[in-house]
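All protein chains of the complex are present and in place, except for one that has been dropped.
Which chain is which? They are A, B and C, in the order written, and residues in each are numbered from 1.
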Amino acid sequence: MSEERFLELLIGPQHPGSGHMKITAEMDGDIIVGFEPNIGYVHRAVEKIAETKTYMQIIPLVERPALPDTANHNLGYTLALEKLLGIEAPPRAQYLRTLLAEINRIHSHLYGIGIHGIFIGSSTMFMWAFADREPWMELAQQLTGARLTYSYMIPGGVRRNLPEGFKDNALKATRYMERRLKDYDKLFVHNPVTVARLRDVGILKKNLAARIGVVGPTLRASGISYDVRKIEPYCAYPHLDFDVVVREEGDSHARLLVRVEEILQSIRIIRQVLDEVPDGPVFLESYIKLLSPKIREEAEKTQIMRFPATFAALKPPKGEATSRVEAARGEVFYYIVSDGSPQPYRFRMVTPSFRNVVAFKYALLGRRLADIPAVYGSLDYFPPEADR
Amino acid sequence: MDIIQFLLDLLFSEAVFVPLIFPGLLTLTVVIVVIIWFERKLAAKVQLRYGPLYVFKPLGGIVQLVADLVKFLFAELIVPKGADKRAFLLSPVILFTFSVAPVVAIPLSSGYAAVKSDLTLLIVPALLTLAPIFVLILGWSSDNKFSFIGGLREGYMMMAYETTMFVAVLAMAVTYSSLSLIDIAGKQSNGLWGIVLNPLAAFAFFVAMLMTTARFPFDVTEAESEIVIGPYTEYSGIYFGLCLGASYAKLYVLSLFFAVVFLGGWNPLIWPLNLNPILPGVAVLVKAFLVMLFCVFLRSVYPRFRIDQALQLGWHKLLALSVASVVLALVLIGLGFEVG
Amino acid sequence: MENTRKREIEKKPSLARKISKRLTKLRPVQAIRRWGISYSLWPVHFTTACCGTEFAATSCPRYDAERFGFLPFVGTRQCNVLFIEGTLTTKMAEAARVIYQQMPEPKFVICMGACAIDGGIFWNSYNIVRPHEILPVDVYSPGCPPRPEGVIKSVMMVREKIREKGTPYPED
Partner (left out) sequence: MAGSISEKLGDLATQVSAVSPGRLLITVDASNIVETARRLHEMGFDHVKSVTGTDYPDENRLEVVYHVSSFENLDLAAFVLQIKTSVNRFDPNLPSVTGIWPSAEYLEREASDLLGIRFEGLSAKGRLLLPETFAGGPPLRKDFKIRTEGIDA
């Protein structure tokens, strides 16, 4: 009899609340007594393929697993590669990188909020968040030429200079976003039903969160002020003034609020970057010198950089490099082993979603069936990123 | 000739005309088509979109649901391997029938009703009680865990909302000291509508109505991110259309009921117009339609409650509220307040 | 004796079927059917990979595919379009086949993204499947990821296909 007490529920991979994974949930009535996420449905072997590609070809590759958050993944890889090459981008490029990273953080957070909304039944929040992603993607498109897959950061700088009129558009977008966040607050974030659904659901206590190693907003919602932008500042972050958003509750609602408040911090950063961006080249002078005079002239005129020919077979010296950056979902960690050939000998990428997948088990045991989507959405779990 | 005359008489007799044409099946179909279109358009408006548009552009895609129905009609009907075939195929039909059936007891004017009984106030909720049983059956017969959970949730919700609903109806019966809907509507002719007389009962009934028809924020039986579409998960083709239709039919019937009991029925229309049975009926229909619109509009405002929260609300708050409404009605009567 | 009885049993449903078949072959009925299906393409909720983000953007305010009656829906039994959103991994391919079989006829498959065409950037991965090997694909939408306009275009192409060629009946 005792075995039949529990109902084994297979959720996914085709299920509106599962995303790209299969969840095996054991239910005792409405209570979850066993929870096992079965991931790997989007495992596309990024780490193995990277070993067959040149260093420049890996840039688009690392973006694909985390499509809503490409800029930060691109940035992390570029930083690791620059460490291997022993170069550093010029200051203006550093600011432009920060700019794109923050724009990307905003629209990635909006993506997370929207998915969280639809998971607990608010289709309007989903639509609004996705509608308000568009201005930011439009901005990024103005800067880089692509909607999602920017490939903007290259070793030694960035691909394009700031286009004309960008500052006005960006400021307009920040003002719009601030206005919209107030609307979100009324409709969704502090809607009584939302609060009832999310508060005290899926709690990760402070020491538990540190022990199981979750990252990003999930960690910060549990009261740990860990943000790579402050711990190990990169790009222009040391010169910028912003706060790390921390909440103590550790529940789903706290994670949602962290996301909302981080959008405000990102807006603050974008405003500072637009004001303070220094003049100068956006690509390393020593690389620009390698270009043929004609191409160099053209690049100077259009402000769109061209790769020097050496980039086709970029050969970093033998060695290892690690880098970490704070992507929208948390810390991305890269570890590259070079053997001096044009392809990396070993390429390792640890994504935030992969490190957060462990949180499901701890946050959901003993909760109810309806809490699965509420917690899932709050972790902002993006399966392709986790599976790589 | 006699036969034709007989058939015409039969068709226009209230016993046939009411359930089949107005306000029965035919009107219901049109109302469903329009209300779902409105639902999608309204949600789209809130969500900064257009919603269905190109299917018949001059009228803003109003026939979108007709296209969907045609698609469902011609789609393959799949009976899952493990399903109990008879129950699987029969229960949606019965569900739909029982969801529409109460319409016969709702009078649309003082002289226009199929069932001329003194107990119509009770007939409508009583008939509606039968429908959820078939949701349970179809959830069970689908041989799918999500359908099963959905069916169970419907069962739980049924227990929670029906008590409230009946107590609220009882409160209105006390207020009007009558069990006949015609009487009740008649007593509101002085402009004192039920919603003014007993707002507590109106509110409790309205929330119970949201629960029974699975509207937001009590969408727990069809909560898509948890249990796909609940009991209807395995239904394809026109059978899914029937299940969907049943839920809207229920909303329609309850909205008519709400309009008659709480919103004054056909009352704004004055005496000469009352002679034609259709015109007062249209007034009721318009009121019911507005109630339906409000119900479906909630979709774009609220997320959904968890099942335990919905039940808690049903048992703890709403039941208390409905009991309070009975007390209010008794007080009104006790003060010698004569209605109508 | 047994034979005739058997024939009777076989004949009985076939008469009803014949009538319904005759009816559905009528020109106006066919026209209505095509019109209905072409304006009511419901893709099933099945995100295979990262193109899902752009797919979601397609039904959201700026692109609003619901204008065309394109309503992403949750259950397999009610939908008639299977969107392969990007890479199909070995694990996911099994699910994709099951979902395709669960969907009622008539059904259509749209492949989104370069990965769904021939692997795209992941062409040499050990864990991917090319969708055309396991599913009858109707329309491809190229790009990495395709822009939402491209997704809407692919829906339009399916619509045109239905209108021009019609769709097979399940029993044919």
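The definition used in the following text is that a contact is a pair of C-beta atoms (placed from the backbone, for glycine too) under 8 Å apart; a residue touches a chain by one contact, two chains touch by 3 or more.
Values in this document were obtained by computation on a predicted structure and should not be read as measured data.
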{"item": "For the chain not depicted, the shown chains it touches", "value": "A, C"}
{"item": "Identified contact with the non-displayed chain, of C:T24, C:Q101 or C:N124", "value": "C:N124"}
{"item": "Sole residue of A:H43, A:R97, A:R229 or A:R367 that reaches the chain not shown, by the stated touch rule", "value": "A:H43"}
{"item": "Candidate in contact with the missing chain, chosen from A:S225, A:S286, A:Q303 or A:S341", "value": "A:S225"}
{"item": "Residue of A:H15, A:K83, A:R105 or A:R133 in touch with the missing chain, whole complex considered", "value": "A:K83"}
{"item": "Residue numbers in chain C that touch the chain omitted from display", "value": "89-91, 123-127"}
{"item": "Hidden partner interface residues of chain A, rising order", "value": "39-40, 43, 45, 47-49, 52, 83, 206-207, 209-213, 219, 224-226, 231-232, 320-322, 324, 331, 333, 335, 337, 345-346, 348, 350, 354-355, 357-358, 387"}
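Following the convention adopted for this analysis, only the chains that are shown with their structure count from here on.
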{"item": "Geometric centre distance via CA averages, chain B-chain A, whole Å", "value": "46"}
{"item": "Chain B: positions in contact with at least two other chains", "value": "47-49, 224, 228"}
{"item": "Set of chain A residues in contact with two or more other chains", "value": "15-16, 127-128, 131"}
{"item": "Touching residues (chain side chain B, partner chain A) in the complex", "value": "43, 46-49, 145, 149, 216-217, 219-220, 223-228, 299-309"}
{"item": "Of all residues in chain C, those that touch chain A in their complex", "value": "44-54, 56-57, 60-62, 74, 76, 87, 89, 91-92, 95, 98-99, 121-122, 124-128, 144-145, 147"}
{"item": "Residue numbers on chain A that touch chain B, as the complex places them", "value": "7, 9-10, 15-17, 30, 117-125, 127-128, 131, 187-188, 191, 193-194, 196-197, 368-373"}
